[in-house]
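To start, I am sharing the structure in question, which I have written as structure tokens.
All protein chains of the complex are present and in place, except for one that has been dropped.
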Amino acid sequence: MTVTETQVTLIQIDNYGPWTVSPTPRREPDLQTLQSRLYADLSQLVAHDGGYVFSTRFDNMIAVTNGIDLSGHRRIQAAVRNRYPVTVSLGVATGSSPREAVGEATATLQAAGSAQDSDRTEILRGEPLCEDGTVQIAHFDVNDATGQYTDELNAFDVFRHIDRGYSALLEYMYDAHDSLSFFIGGDNVISVTPGLDRAAFAETIEHVEEAAGIELKVGVGRDLTAGDAGMAAKEALERCRNRGTRVEIGTGESAGRA
Amino acid sequence: MTVTETQVTLIQIDNYGPWTVSPTPRREPDLQTLQSRLYADLSQLVAHDGGYVFSTRFDNMIAVTNGIDLSGHRRIQAAVRNRYPVTVSLGVATGSSPREAVGEATATLQAAGSAQDSDRTEILRGEPLCEDGTVQIAHFDVNDATGQYTDELNAFDVFRHIDRGYSALLEYMYDAHDSLSFFIGGDNVISVTPGLDRAAFAETIEHVEEAAGIELKVGVGRDLTAGDAGMAAKEALERCRNRGTRVEIGTGESAGRA
Amino acid sequence: MTVTETQVTLIQIDNYGPWTVSPTPRREPDLQTLQSRLYADLSQLVAHDGGYVFSTRFDNMIAVTNGIDLSGHRRIQAAVRNRYPVTVSLGVATGSSPREAVGEATATLQAAGSAQDSDRTEILRGEPLCEDGTVQIAHFDVNDATGQYTDELNAFDVFRHIDRGYSALLEYMYDAHDSLSFFIGGDNVISVTPGLDRAAFAETIEHVEEAAGIELKVGVGRDLTAGDAGMAAKEALERCRNRGTRVEIGTGESAGRA
Partner (left out) sequence: MTVTETQVTLIQIDNYGPWTVSPTPRREPDLQTLQSRLYADLSQLVAHDGGYVFSTRFDNMIAVTNGIDLSGHRRIQAAVRNRYPVTVSLGVATGSSPREAVGEATATLQAAGSAQDSDRTEILRGEPLCEDGTVQIAHFDVNDATGQYTDELNAFDVFRHIDRGYSALLEYMYDAHDSLSFFIGGDNVISVTPGLDRAAFAETIEHVEEAAGIELKVGVGRDLTAGDAGMAAKEALERCRNRGTRVEIGTGESAGRA
């Protein structure tokens, strides 16, 4: 396998803040509908070419786009323009660490102007990977979250516990491993990591348990695209469930887009 | 105005965890699409009757549903069943504090069985408000988030800062004021609060600034439904922007569903 | 029951034709996505207040909106504006016949300017019903369409047969009874009719059988809203299936929005 090389795309809704209150504040449920549908569409558009998108702040989303070239990015911009009352700008960059890649992706977009500059629309900047690199995806979940939390505590307390565990994981993975971690619903977190090994994941799980009292397990996959690596990670996580283990690393060969 | 009495509905996807890996793990982008579309639909369904839904954990969502009776809740269940491959159970409760209401709404659902019991589907339990109570909604955002963060830091660092501010706010509002707070995208957080006054909000903002280094402002609205209270809150937040103030409390009379 | 009085709303996408080719032709699948999602949303928005929308030409849709006032119509316009790259104009009118109502609804919109006038956007004109009138909905389907057609002929030939039956029904119901008929998928057609009786429906079915060789049955419902009348019609159609009859007329009392 080739080296780990993550391609990141920053997706930014153009001049969104001013739009939400123009000419007067728009109804919040309509904004929530717009944001979540746009995220759903971007998930599909990016997934079709093998990528993963994370909702992040909703008006600024981070995607792992290994394998998607500039014309693929342009198709995404056109699809948004043709269906929504807003447009998106895209910054693309690669790096041996995800942190480096998101830094560069952001910088290239910031260089084009402010996110609230009404003249800065539908920017597409950056340089997709020329050669194949592998991406590593880690899929975490909480051990027996339903039995320990959902069926026991009030729903907001459960959310707080999950959120604390996520925050602890996010900070540690970023500071110690230059990784980006995203809550994806339920008790699930996906981390985009450089080529971390089993020991690094075991250590991370221990850290979160100490810091936030949450017990995690993780499945890890590597492949040429986030989609294939992510599916390998999910299959590895199933092996954790079946075997009672805390870290499983997938070969990636079993991952096919199905 | 009548006393603050918040009606909360816990929306739980039935037996969702097992479904996501049955018979083998489903593709993550399809799950993200399902979850975010379901949230978008619930936003609309609940908003039409005056409520607000928060995405929370996506498989467990918390809604403020003052003014929606049991038949309204049944319509929501039917709409989900008719459009999605999953169904939802609903627990409804009221309380003078949102914390009390979510506790009771959760308990009534937990009493019907586990969230992962395949026989426990489409439960509807609880007692909506018989008489009108007012709901108070507080809409926070970060001062000059674009200038200070979005245009300056890398997108993941911005997200971390916003997330830290949100966590600090969430914890303080819950512990000190029995309030529920939800990140709704961008740099925005909505809190569902009992009848807090201006001093309580000013103190909260100071606390978050000290704890997380994030400067907030807040617009507050009260009305018979979350929709009207939320719109009053957004208009109050606009007044903060125009006047340079940190707390504005709306009269609610200006709030009409438009 | 009160007299039959149909309220019709013409929903017209503003200046849509020019938009679809501006600055160059947009991809057809994106336009299809936009149109069908907009129709889905309008279905829900209008249904929530008791109405029915028909996709008609997609850029011009006809809705039965008994019970929806001008502020309800304004909410629909705002919802579209907040989620789509296009806006809609609405013309509302009532009449003892649906034909009369659609004529007046169209005229009131045409008086405001051309559908392709870029300055004529988000018009809302007309006068909703002040008093309650009942609406009558007839739901037709083809006898044993699956056995006779879908499982026997090629899919396009099936479509041709269904389309011919629909065209024959549409023309006859319009010319003989001032009714509006809409294909709604599968082998189903809904007609919005003035207060036709059993004999008129029996005669209509005979006419379509002679003209197009298609055997229909019909369930009919009357109620204060299209939603309730339509549900009564569907239940009546089920009685046709169970009893082997060709015309069943519902009392309407059984219709509740569920």
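Think of it as A, B and C in the order they're written, each chain with its own count starting at 1.
Heads up, the rule we're going with is that contacts are C-beta pairs under 8 Å (C-beta built on N, C-alpha and C of every residue); 3 or more make two chains touch, one makes a residue touch a chain.
Predicted model, so just to flag it, every value in this text is computed and none were measured.
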item	value
Contact residue for the chain not shown (choose from C:R99, C:R125, C:H177 or C:K217)	C:R99
Residue in contact with the excluded chain [from C:A78, C:A107 or C:A211]	C:A107
Hidden partner chain, residues of subunit C it touches	10, 12, 16-17, 20-21, 24-25, 27-33, 35-37, 39-40, 43-44, 46-47, 52-53, 55-60, 62, 99, 102-103, 105-107, 110, 114-116, 139, 145-147, 150-156, 158-160, 162-164, 167, 170-171, 174, 180, 184-187, 190, 227, 230-231, 234-235, 237-238, 257-258
Touch list for subunit B against the chain that is not drawn	26-27, 30-31, 33-34, 37, 78-79, 81-85
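The rule is simple: only the chains that are shown with their structure count from here on.
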item	value
Shared interface positions of subunit C, touching two or more other chains	78
